[in-house]
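Missing here is one protein chain; the remaining ones are kept as they sit in the complex.
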Amino acid sequence: MLMNEKLQLIEENLHRLNVKLGDIELPNPVMPASGCCAFGHELNNFYPINKLGAIMIKSTTDVARDGNPNHRIYETSNGMLNSIGLQNPGVDVVIDEHITWLDSIGANTIVNLAGSDTESYVNVARELEARAKDKVTAIELNVSCPNVKHGGIQFGSDPQTLKNLVNEITKVTTIPVFVKLSPNVTSIKEMAMAVDETDAYGITMINTLVGMAIDYRTGKPIIANKIAGYSGPAIKPVALKQIYEVRQVTNKPIIGMGGIESATDIIEFLSVGSDAIAIGTANFNNPTICIDVLVDLLAIMDEMGIDHIDEFKGRAHV
Amino acid sequence: MLMNEKLQLIEENLHRLNVKLGDIELPNPVMPASGCCAFGHELNNFYPINKLGAIMIKSTTDVARDGNPNHRIYETSNGMLNSIGLQNPGVDVVIDEHITWLDSIGANTIVNLAGSDTESYVNVARELEARAKDKVTAIELNVSCPNVKHGGIQFGSDPQTLKNLVNEITKVTTIPVFVKLSPNVTSIKEMAMAVDETDAYGITMINTLVGMAIDYRTGKPIIANKIAGYSGPAIKPVALKQIYEVRQVTNKPIIGMGGIESATDIIEFLSVGSDAIAIGTANFNNPTICIDVLVDLLAIMDEMGIDHIDEFKGRAHV
Amino acid sequence: MELTSLKVIKHEKIAAKTYELVLQKPTHICPQPGQFAMVKVEGKFLKRPLSISNYTEDTVTFIYKVLGQGTKLLSESNPLDIEVMLPLGTSFNLETKHATLIAGGVGIAPMAALAKSLHENGTTVDVHLGYRTAEEVFLAEELKKYGTVTIYTEDGTAGTKGYCLPQEINSNSTIYSCGPHPMLNAVANKYPNKGWLSTEEYMACGFGICAGCVIKLKSGMKKVCQDGPVFAKEEFEC
Partner (left out) sequence: MELTSLKVIKHEKIAAKTYELVLQKPTHICPQPGQFAMVKVEGKFLKRPLSISNYTEDTVTFIYKVLGQGTKLLSESNPLDIEVMLPLGTSFNLETKHATLIAGGVGIAPMAALAKSLHENGTTVDVHLGYRTAEEVFLAEELKKYGTVTIYTEDGTAGTKGYCLPQEINSNSTIYSCGPHPMLNAVANKYPNKGWLSTEEYMACGFGICAGCVIKLKSGMKKVCQDGPVFAKEEFEC
């Protein structure tokens, strides 16, 4: 099936795929996950990214970051490790070069926001509010990026710290804020309940697990940062379980992710309580995965006699 | 290579494979993990299990347990989910029928001990102390079995609770106690430090991650218990990372496990700080895996010019 | 019981969604009717349990239906060798003068070796086979060599319309049944006869070490792979 045929099929079935996250309306539930689509330019060479539900761009910080030394990535059995280290050109460049372009082509942009202290987070939010609020669909607060030394993880691993950070952000921006939960906690429910008590608009989950790879010959870690984020199909069972639990404690919209590779994966994520889904690692092996799974999803819906994807939502809980 | 040839090769190279866990001496570093070898009778049909480093028998509770309804297991990409629910005949039968037999054939037996409250744990330890202390190499305290409703997990997820439990156990038995850590915590280091402050003899890790599988057609969880333990190659990166971190905070012996399938996996686990290793899920696909990896390990040692496995230990930390 | 890689002699479709897989086996491996094997499917983590449908001195035959990903992968592949662990589990007790075989769907597979063996022992054999629809019919012709064969289809496209539950059974006939759980329960409770039922459960190891396949029967928790798959009929009666 040619790409334009795929796009047309999706176009004709948007009434079966459209998603409402509170007041936010998306044409379909699929978006590439942050850090797995850069700022969209590359994927746009394969298909028009304004056809996506949305695009979650790379974590953006107040000032430019070089990120970590290499090796930054490594393969595992059915997944991968990464320790990129939040490399990004800083919020100003992101707005001028990327968000402006994404807006001009009509893409729904979700800006992933990262920092190493509350202030640096707030700076980015302020900047977005001041210069890009009409160009941005939502903010995704990365409180869990596990691969930055002295940073990230602690915000997402203590309920009170998390709550404080979210409150500081929602104070300075009118852009809907989604909090991206880290799976590497004792109780994901506690974290979700903390977010539920804030003005956060919704939740995205899960970020990467944390793992390590060793070169058996030298006995040394392969990733320069030693410890890295673990993603891909291998983490899917963990993602499904945590979204299932979080859905039990909040009614806020959830954008689910973690190892999604296929249309049946999407149905599983909707079943445990996701309202929309994101695809990360799978983009690396197939640049058109986000379009391909929508085509497959429609085929399965026809076969199962499902009119609208909403019929899949939350079935694991009834 | 025939089994008896494999066994002979191992026999001739025990001086390169032998392990000292404090005062506990094992002929080699490989043992089948708890719940993945029942009580040893089945594996003993494939090879003499007294040739193993040791055998970690199924979790034992004070009274017999039926365990969970089915489905109890399901496949994932490169791993599996299980929710057996600590099915076991109770400590008395375990001693009379299994430990006694294991002792009679000269196997090094590590008894995995489980319970739902401190008392039920202590009862098993008392019983073992009273009736089997000379027949048991060590106790493995399962404080983390994530697949038993209202039980298991909380002991291993709070440092103080964990410490209290361990102290109660070490009070009533002279058998060396290994504490089996759960990976499903915010800080594995905190848990290891808590154990380090007790009279526990050592640490075994990791127990299963927690995951879920959904039937996309019905949208319902496939495992009867809904939530299940996640094991196999998919969890290896997490195990390596957590053992690496725990080795930084304790000098107690560590028996490492989590997705081990090959001799190179064993070398990786030794490199991050394990003193011996256990193989769980891989026994299901290959009943002789514990012997096969020893043969492969010797071949790699020859190729690398390694005299003794101790040379692999802790290389990731230097 | 051993884990070994066997040469594929034949692998072909024999009915709708249904495939026959014949492997060459060493003569020292001697299965009994009702036993099963764990069959490796390349690309899948766990092996798949499949009944040994039939066997000769140097072959073993499986008949499988495409149900999910693993059986689909297997049906689409043409491996030269397949890793299998076999023979596993309990077998049917053959001591009886008169046998009534009641099998449905893929539960029909093990009836081949069973009917043959009973027939060789001089037992009178009546076979009742249930299918969803006509194009899924398999083994029916071959089984006529060993006794009477009655076919049932849910949609009536072949034989008697309805479920595979004969009206009455010779009171001193021994029942041998294999099929989905609801069918086994129906068989267990509809007829007073003694008999042997073969059941299914998800399996990780197939030889007793994981406790994944345990089901609750009258006499307690049983491992389908080790205490079963063939159990005495009473175990299912309520």
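Letters A, B and C mark the chains in the order given here, with residues in each chain numbered from 1 onward.
Throughout what follows, a residue touches a chain if its C-beta (ideal position, glycine included) is under 8 Å from a C-beta of that chain, and two chains touch if they have at least 3 such contacts.
Predicted model only: the values in this text are computed from it and were never measured.
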Partners of the unshown chain among those that are drawn: A
Residue of A:16, A:58 or A:315 in touch with the missing chain, whole complex considered: A:58
Hidden partner chain, touching residue among A:66, A:134 or A:303: A:66
Contact set of chain A toward the excluded chain (per top definition): 35-38, 41-43, 45, 58, 66-67, 69-80, 82, 84, 87, 232, 281, 283-288
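Simple rule for what comes next: only the chains that are shown with their structure count from here on.
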Touch-connected components when chain A is not counted: one piece
Chain separated most widely from chain C, comparing mean CA positions: A
Core chain by centroid distance, with centroids computed from Cα atoms only: B
Inter-centroid spacing, chain B versus chain A (mean Cα positions, whole Å): 35
Chain B residues counted as touching two or more neighbouring chains: 76-79
Sites on chain C at which at least two other chains make contact: none
